[in-house]
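Reviewing the structure listed below.
For this depiction, one protein chain was excluded, whereas all remaining protein chains were kept in their positions.
The block that comes next holds subunit A.
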Amino acid sequence: MAKYLLLKHYRGAPAPVNDVPMDQWTPEEISAHMQYMHDFAARLEKTGEFVDGQALAPEGTFVRYDGEGRPPVTDGPFAETKDLIAGWMVIDVDSYERAVELAGELSAAPGAGGKPIHEWLEVRPFLAAPPTITE
């Protein structure tokens, strides 16, 4: 088993095929989308592949250490050009192919007009712990 992070972006990913902001959908289309996402996570729980999923607010700040006795330096809110993560799902699957297959399904969530959004999701493998047996 290997863990993968599926990342959804507010900004920074290529534009999806069905690129309409959610507030321009109909309420029914929003409900259908929510239902799809909910069912997807529930199905992965059933197959034993779901680990965690969280959504992030679109606001954020860069912070760094500024030396002994000084408060941290902050830089933000994020500039409009910054890559902005909207949320993630962590899955634990048997292969990279399975991770890609699931990301593809998630990207097919319905959007405006009830058609798939074709949203670009980022698939990132976790760096695993070293195996117990190495030789």
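Criterion: a residue touches a chain if its C-beta (ideal position, glycine included) is under 8 Å from a C-beta of that chain, and two chains touch if they have at least 3 such contacts; residues count from 1.
Going forward, contacts and distances are computed from a predicted model.
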Looking at UniProt, which of "Lipid A export ATP-binding/permease protein MsbA", "3-isopropylmalate dehydratase small subunit", "RNA polymerase sigma factor" or "M42 family peptidase" names the chain that isn't shown? "RNA polymerase sigma factor"
Sort through A:Thr26, A:Thr47 or A:Ser95 and give me the one touching the missing partner chain. A:Thr26
Mind listing the subunit A residues that contact the chain we can't see here? 21-27, 29-31, 34-35, 38, 55, 57-59
